[in-house]
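For this view, one protein chain was removed and the others were kept in their places.
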Amino acid sequence: MDHEPITIDVEGRSVTASPGRSIIEAVWEAGHVHVQGVGCLGGVCGSCRAIIRRADSTEVKMVLACETLIEAGMQVTFVPFLERLSDHPYQIDSFKDTWQLVSQVNQTFPEAAHCRHCGGCDSACPKGIKVERGVNLAVEGQLGAAGDIFETCIMCNLCSHICPEFIDPNHLGLLVRRVVPSLVVRPFNLMQRLNQLERGELYFDYEAPEASTEERD
Amino acid sequence: MTNQLNQVLLHENNQVGSNLEAWLANGGGEGLQNALAAPEAIIKTIEDSNLRGMGGAGFPTYRKWQFVLAEKDAEVKYLICNGNEDEPGTFKDRLLLEKTPNQIIEGALITALATGVNHLILYINPHEEKAVEAARQAVAQWEAHPLFASVADSLGRPLTLRVFLSSGLYIGGEETAAISSVEGGFPFPKKKPPYPAQHGVHGQPTLINNVETLAHVTHIVKHGAEWYRNLGVGQASGTKIYSLSGDVLHPGVYELPMGTSLRDLVFEYGGGMLAGKEFKAVFTGGPSNTILTSEDLDVALDWDSVQERRSRLGTGAMIVISEGTGIVKRVTEYVDFFADSSCGQCPPCKIGTRQISKVLRKIDTGRGRRAELDHLVNLGKLLPGSGRCALVDGAVTVLNSSLDKFKSEYEAHLIDR
Partner (left out) sequence: MTNGVPYETAWQNYQTGSSDPVQFDDSSKESLLKQFHPDYQTNTTTTLQIGANQGDVCQRQLAQVLQSNSLIDEVDLAGASIVDTDVLIIGGGGAGCAAALVATENDARVILTTKLRLGDCNTVMAEGGLQASVGVDDTPQQHFEDTLRAGYFKADRKLVSQMVMDGPDVVRWLIQLGMQFDQESEDPFASLSLKRAGGTSAPRILSFRDYTGLEMMRVLREAVTYRPGIEVWRSKPVVELLSNEFGHCAGAAVYDMRHRKLMLVRAHAVILATGGIGRMHLNAFPTSNHFGATGDGLVLAYRLGAKLRELDSFQYHPTGVSYPRHLAGSLVSEAARSAGATLLNGLGERFVDELQPRDVVAASIIRECEEGRGIDWDGQVGVWLDTPRLEQQRPGILQRFGSLRHLAHKCGHDPAEKPFLVYPTLHYQNGGVVIQRNGSTSVPGLFCAGEVTGGIHGRNRLMGNALLEIMSFGWRAGVAAAGLRHNAPHRRLTIEHVHKWQRELTLAGLPLDNHGPQLYPDYANFNLRAHIAGEI
């Protein structure tokens, strides 16, 4: 392996680091402060998204900086946590009437009906979610199918930032996921246990032999 | 000097609104007659006139036409007369459409004869209601006029002429976006190739010309190429409509000989700077080009001369700013415009323009540091070419140019200057 240091351009700063470093590690190794826009460092939180252009490439890509290795001449700009451009506040317990569910979802996210089908959300999604399809299904009222599409969403908000119609797709996706358990899911074993607890049928024995420490301590 | 104002397109005799009879009575229709007499000669005349696209690109009109003419086998060809006009500082097309729709339609018919297009679409920004109304009335009159039938006969194919309301979005003015729009969809720019001349509206050869370009065609074919060339100053040909705005006494639309100097436009016709302030800069050709400064006041406002200063004539918009106006704030506004206009298809464009805007705003509101300035330079290098259309490039051009010419003004805003 080549051990010559590599220089990249990060937001106008020249950053020199050892090969095999991720973009974030390189910034740190070069002595720069970088404490915002870093999260799990494991590729699941979406904090460290960046736009890069490799040397001699015309392609500009969106990547996660914690898992993208540096290459000589690479240009990098971090995409900071941008303020939301639109906001769709709701309280989950205000969704009460299942007959009104679809219209209430649409009232909460009125822009969703204006989707212009640009596909920008799909190309921005680091998880490869069919965001646009999910939005369209939600508008049609296929809430279950829409929710399933957003199952692996990490809420990085990239689709919300890119959406030219201010739909907030990932938040719509989360709402349609939330309403189902909130209103409908009542698992049998959980209900049974809660009833037992309510009736005081489960007592507690601190001094049960199995809880004893004597032979262990 | 003022006798050079509004000689052709905006001549008072031509400003008859949608009234076709009045247009024909004032000498309209002659160009079309000439074209009908010798359709195959039109392109040569346009070539000799040096006419170039007035919508911003400045591409030689005759060459665009040749590409479409070359598609001999196509049964159907389209002409989109582009009057979408939604860029800050440009407000000439709406005036042409409102005051002189007939010369645009006549130009379109001449174009049809020259290139074989048979579906003519007046593609107009719906926010310009007067322009839409005038165009509609004019179209109705043309359709009923024998000249229209003559053109159809000459083409040997069915001829249609209609007004199409664009989305009113800036992006809809881009050629391929206009095609998407006419096809009934959202005005998304498309990847090139294929080029519109081969594969445009519904896959058919399509020509897209700015409405001002078409208006010029009418007069060129009427008076001849040499007459047209001689209208210009020096090497430049014809006239140009400049949209003058910003910190000048008399903002407005000025048709002047191509090649009129920036100084004359601002100080003679525009009445000089507002409130006696010093001239500082001009956003040439709208907000997506290189900024010119007081050193450039003597530049001739024609394609080549402006290009020699590494800027572009664009639509002919001249947004003038005085010493009292902040460059950073202005550039921020324009980048915001691009960010809002970005259609969403290409993540680097949408997010990149927003990012520039965010960093600019930080500097403009006194929260920026040297690192932010460096970041702008980085964005200016990273983003160009990252979209399928040139929108992001426009934002980057104005950013880079402002950094190049007014670095000290940026620096003055920094906390750690």
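Going in written order, the chains are labelled A and B, and every chain counts its residues from 1.
The rule we apply is simple: contacts are C-beta pairs under 8 Å (C-beta built on N, C-alpha and C of every residue); 3 or more make two chains touch, one makes a residue touch a chain.
None of the values given here were measured: they were computed from a predicted structure.
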Per the whole complex, from A:Ser22, A:Thr77, A:Ser123 or A:Ser160 the residue touching the absent chain is A:Ser22
Chain B residues touching the omitted chain (full complex): 369, 415-416
Listed in rising order, the chain A residues that touch the chain left out are 1, 20-22, 25, 28-29, 31-36, 38-45, 47, 66-67, 69, 81, 89-93, 151-155, 171, 174-175, 177-182, 184-190, 192-194, 197, 202, 204-206, 208, 210-211, 213, 216-217
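We take it that only the chains that are shown with their structure count from here on.
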Once bound in the complex, which stretches of chain A touch chain B? 9-13, 51-53, 58-62, 75-77, 79-80, 82, 116-121, 123-124, 158, 161-165
Quick check on the complex: what are the chain B residues that touch chain A? 185-186, 188, 342-348, 350-352, 354-355, 358, 371, 373-379, 381-383, 385-386
